[in-house]
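Quick one: the structure is below, questions incoming.
The complex is shown incomplete by one protein chain, all other protein chains being positioned as in the whole.
Then we have chain A:
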Amino acid sequence: MALASPLVSALSVEANEFPELSQRHGVQSVPRTVVNGARAFVGAMPEARFLAAVLELARPAEPPA
């Protein structure tokens, strides 16, 4: 996705080497994908599902009604 869009950046983090960063992002199992430093999902999945998960989590949270 980072290759296809200039708006996407992708960083793979070796979780064991950066325990504080992993703890900050609640890493308990891998792969864990953190979107925009905040929301996250766990697991490897097919492209379409991965994209849907990323787009869903990248969407700004709606303010409470």
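Observations
Note that in this section contacts are C-beta pairs under 8 Å (C-beta built on N, C-alpha and C of every residue); 3 or more make two chains touch, one makes a residue touch a chain; residues count from 1.
Simple rule for what comes next: contacts and distances are computed from a predicted model.
The UniProt record for the undisplayed chain lists the protein name "Thioredoxin-like fold domain-containing protein", from the options "Nitrite reductase (NAD(P)H)", "Thioredoxin-like fold domain-containing protein", "DNA replication and repair protein RecF" or "tRNA-(Guanine-N1)-methyltransferase". In the full complex, chain A touches the omitted chain through residues 1-18, 21-22, 25, 27, 30-37, 47-48, 51, 54-55, 58.
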